[in-house]
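The structure is given below, and queries will be raised subsequently.
Every protein chain but one is kept in place in this view of the complex.
And now, chain A:
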Amino acid sequence: MNSSGLFSAVRLVAQLKLEASVERIKVSQAASELQQYCLQNAGKDALLVGVPGGSNPFREPRSCAVL
């Protein structure tokens, strides 16, 4: 008997049972929470809304590099 094949089949069943027991929510609820997070944090997202002039160091003209 192939005991290693049996062992991995048992492990697979155990893993699937674990995955089946995971609590799930509806996509509509998950989506609405994703949206809420994005909108609540939009003001802090510099790449999305930009920042007031002078506060993004990468947008500042940098000092001359010595070649």
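By definition in this document, contacts are C-beta pairs under 8 Å (C-beta built on N, C-alpha and C of every residue); 3 or more make two chains touch, one makes a residue touch a chain; residues count from 1.
Keep this in mind: contacts and distances are computed from a predicted model.
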{"item": "The complex's invisible chain, by UniProt name, from \"Guanine nucleotide binding protein (G protein), beta 5b\", \"DNA topoisomerase 6 subunit A\", \"6-phosphofructo-2-kinase domain-containing protein\" or \"AP-3 complex subunit sigma isoform X2\"", "value": "\"Guanine nucleotide binding protein (G protein), beta 5b\""}
{"item": "In chain A, positions touching the absent partner", "value": "2-3, 5-7, 9-14, 16-17, 19-20, 22, 24-35, 37-42, 44-48, 50-51, 56-59, 62-63, 65"}
